[in-house]
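Encoded as structure tokens, here's the structure I'll be asking about.
One protein chain is absent from this view; the other protein chains keep their places.
We call the chains A, B and C, going by the order they appear; numbering starts again at 1 in every chain.
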Amino acid sequence: MTTTAPDRQQVGLDDEARLGLYATMVLARRFEEAILAEYHADKGPGFDIGKGLVPGEMHLAAGQEPVAAGVCAHLRSDDAITATHRPHHFAIAHGVDLGRMAAEIFGRETGLGHGRGGHMHLFDPETHFSCSGIVTEGYPAALGQAFAFVRHGTDRIAVAVTGDGGANQGAFHESLNLAACWKLPVVFVIEDNDWAISVPRSASTAVSSNATRARAYDMPGVRVEDNDVEAVYLAASEAVARARAGDGPSLIEVHTLRLWGHFEGDAQGYRPELAEVVGHDPIPSYETKLRSDGILDDSRRDKIYQQAGERIEQAIAFAKSSPLPDPSTARSYIFA
Amino acid sequence: MTTTAPDRQQVGLDDEARLGLYATMVLARRFEEAILAEYHADKGPGFDIGKGLVPGEMHLAAGQEPVAAGVCAHLRSDDAITATHRPHHFAIAHGVDLGRMAAEIFGRETGLGHGRGGHMHLFDPETHFSCSGIVTEGYPAALGQAFAFVRHGTDRIAVAVTGDGGANQGAFHESLNLAACWKLPVVFVIEDNDWAISVPRSASTAVSSNATRARAYDMPGVRVEDNDVEAVYLAASEAVARARAGDGPSLIEVHTLRLWGHFEGDAQGYRPELAEVVGHDPIPSYETKLRSDGILDDSRRDKIYQQAGERIEQAIAFAKSSPLPDPSTARSYIFA
Amino acid sequence: MVVTESTVEAGLGGTHRLTTARAMVEAIEIEMRRDASVFYLGEDVGAYGGIFGSTTGLLDEFGPERVIDTPISETAFIGLAIGAAVEGMRPIAELMFADFMGVCLDQIYNHMAKIHYESGGHVKVPMVLTTAVGGGYSDGAQHSQCLWGTFAHLPGMKVVVPSTPADAKGLMASAIQDDNPVIYMFHKGVMGLAWMAKNSRAIDLVPEGLYTVPIGKAKVIRQGSDVSVVTIGLSVHHVLDVAENLAGNVDVEVIDLRSLVPLDREAILASVSKTGRLVVVDEDYLSFGLSGEVSATVTDVDPTMLKMPVKRVANPDTPVPYSRPLEYAILPRQDRIEAAIREVASA
Partner (left out) sequence: MVVTESTVEAGLGGTHRLTTARAMVEAIEIEMRRDASVFYLGEDVGAYGGIFGSTTGLLDEFGPERVIDTPISETAFIGLAIGAAVEGMRPIAELMFADFMGVCLDQIYNHMAKIHYESGGHVKVPMVLTTAVGGGYSDGAQHSQCLWGTFAHLPGMKVVVPSTPADAKGLMASAIQDDNPVIYMFHKGVMGLAWMAKNSRAIDLVPEGLYTVPIGKAKVIRQGSDVSVVTIGLSVHHVLDVAENLAGNVDVEVIDLRSLVPLDREAILASVSKTGRLVVVDEDYLSFGLSGEVSATVTDVDPTMLKMPVKRVANPDTPVPYSRPLEYAILPRQDRIEAAIREVASA
């Protein structure tokens, strides 16, 4: 099933909601632009991955904001998300505190994990957000969160995210089957950005749509072909409602776009379509749509950008002004 | 797709071939009956799994002979099989030497693995047969054998076997996807005997037919609903031909029957349908069919049983008269 | 002088005689009654009652909502336990054999064991992973391993290995109550199963009611002055057999570590500083494991404690062979243990 023309009214996509989707995407993008700048600011001369205020691997999700914004618009902060090595857009769309997230990325004591985790290991119990650097191994934990939510008698749900590459990992199969057998309230999301680092989807995946795979678990599956936040929103609305109603899991694959490299420092020499990529940026195209629908104008746009900018500036400032952890505490938190 | 009425002529199922299928099943059954007797002969008083000439776990495949006979009838001894913890019927149908297999089961120096392996770890380079005690972890090696066969410019193929329980293991998903992506000459077989030890298929598998799962890899998949050797033969004939022709992998699920316990010593208290099981034994029913088709009569039947009995007697005698390994050689064969 | 300590430490009220398996189940029952967030999941843990009797009877009392059979999907169901623990439940997940860790180790050591640390202590993972270990009954190379050295090497999880019914109960209760992930490894040979060779101590007195044994405390099972034997699991019993046999000749002190993480280094040092002679008996692989760590515990502090070379009686880095004479040759059985003790005591 390919969804391209959502019926907005039916799913509560009024003007306010549409602006909300836009604002979420802008916030995520601006945040990652800021991290991008900070990351590269002090890696030189040349590029040394271990150097600078933000060292280590950095996987940014620019271009994939429609997935996070469209899915998370349906979630409450007591719903859970297990995200991937590319987690920021989902964290932001789900409402993880920007300052504590930035502080974690800067390795500060005030970070979500007191600097222990880093950008691939963000844990926020307040919004039940987590992520993992091991491909698709975040899926199973979502099952357990969903299980606990049911046992606690709530209608809370869990969202599990992986990529097109990750959908070929064993954990994918086991998780979908178990969630279906036990009718767990989970929404499985695949961000298909055409690439797993340098390996194109065509070389990794025997089937053109992972929605097909949902049928292998007797589960609804949908592939959203356009990297369009409203199409994602619509698909997610069904999947989330189904999960909340106790009707079991669903799978949503979104054909999205990785605007930048797999990680920072990736020269992307393997990527033939690189030049065209920037023309497919989903944020300007959504802006155009909102403008043509008369919902967005310059002043509203500016306000959204300004608010995002301020929040991010504050977050980065908080991170930078926070203390680094004391080396003598390196062994704290191994055991509770 | 459910196959119940094979067109025998089209696939070369002449009288001789049908008698061959019958004889293979009889040989496998008689072998396991002999092992069963030997296994229980000296476990007492009571039942001590570590005691006797054949100690350890013992997983017998009685009732599942149609799967092995129907698939292996299409194979040559230079084709490969990776079987499961329940391997004897496939080993026998593929032509593994009975004496050396029995000797391995008796832990003798003359066994396939000089007594190192045991009944879950039978390796026969002559027939490219192997098995593994870890559920579905035999699947990946079949890919590699198939890969080597292609690279060597041959039309040899590999068969990988698992059970209904095993089809929910991550290795299943990864193997089918990779084999499909690389168009490897593999036939994936699932023996659905309704149970994974005490867990019924309905509690482990979200989908009623694993043939559905083949579609998740853009691969032909067929479920054979009857535990009928000719139905299996027919399904396998297509899958094997496809693999040999270089057209890639297929999946065959057979709804078969575990006549005995999961392993010896299993009281099967969990199994409500236990009383009916014996009535569904596939060997008498095939015998009836062959008789009514005028192919089998008492004398032919007796001859088949007698030949099987002699071979098995010889094999067991060979095993029992072979020396146990010298304890001082326990550390031989760790490295080549 | 030979003193064999009672296996039973102070409990509340009386005692009763149980097999190790039954004692383990008793602890689970009590915790499940006390705490609705405890549940048990794994393969064949329901109607079957656990292949090695680890859950016998639980389904009857607690029903399929709390004693749950899973598909053969260890990554998924152990990960499920992790997620449920993160949300405040106290799951017990069973990996049928430790030998199968390879299909789900990522969940265990990269997630279960690391989430608390990576989250800077904000997320707790209070769960127990139970698993059967050990050989001796011809189950071959993929069903006979101990592998506790592997789990213990990877930080962030506690690793306990009971050898007696009382410890099986007390350590299980502690494991369930612990706010950290605990791997609970039960040797098949100590469980007292009807269908497997039993040692004489597989049925013993167990305190009734609530009873815990602290995790991380070794136990001097037998006091002695000549040689310290440090061991764990089924080997405890083999060592006791030998020690009793040698009594009068060599006065053997036997230390049951009971837990690898935390490792009770004080107990090791206290004993070796007394005897000056150390034998480590470990059914796991020899190299890069428990036996080396015990030796290093001494050399970290004072190598001159050792009057003789240490003897390590372990699996000599050999896949466990199927055939009985071969398997017996690589297992740390009484013959090898006795020879090692005699040699260490000889000068």
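Everything that follows uses one rule, which is that contacts are C-beta pairs under 8 Å (C-beta built on N, C-alpha and C of every residue); 3 or more make two chains touch, one makes a residue touch a chain.
Just so we're clear, the structure is a prediction, and the values are computed from it rather than from any experiment.
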Contact residue for the chain not shown (choose from C:188, C:238 or C:312): C:312
Thinking of the whole complex, not just what is shown, which of A:33, A:57 or A:281 touches the missing chain? A:57
Just to verify: which one of A:63, A:87, A:118 or A:144 makes contact with the chain not shown? A:118
Using the definition of touch stated at the top, determine which of A:48, A:78, A:247 or A:293 touches the missing chain. A:48
Taking the full complex into account, find the residue in A:61, A:80, A:135 or A:290 that is in contact with the omitted chain. A:135
Of C:15, C:56, C:110 or C:199, the residue that touches the missing chain is C:110
Taking the full complex into account, what residues of subunit A touch the chain not shown? 46-51, 55-57, 104, 107-108, 111, 113, 115-121, 132-137, 165-166, 168-171, 196-199, 203-205, 265, 269-270, 324-331, 334
Touching the missing chain, which residues of subunit C? 75, 99-110, 113-114, 117-118, 140-142, 149-150, 152-156, 260-261, 263, 278, 285, 287-293, 295-296, 298-304, 306, 308-312, 317-319, 321
Interface residues of subunit B (partner: the chain not displayed): 80, 82, 111-117, 121, 123-125, 128, 130, 132, 134, 137, 139-149, 151-152, 158, 170-171, 174-175, 177-178, 181, 332-336
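Note that in this section only the chains that are shown with their structure count from here on.
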So which chain is the furthest away from subunit A, centre to centre on CA atoms? B
Using mean CA coordinates as chain centres, what's the subunit A-subunit B distance in Å? 45
Once you find the CA centre of subunit A and the CA centre of subunit C, what distance in Å lies between them? 41
Multi-partner residues of subunit C (each touching 2 or more other chains): 70-71, 73, 75, 103
What are the residues of subunit A that contact at least two other chains? 170-171, 174, 177-178, 181
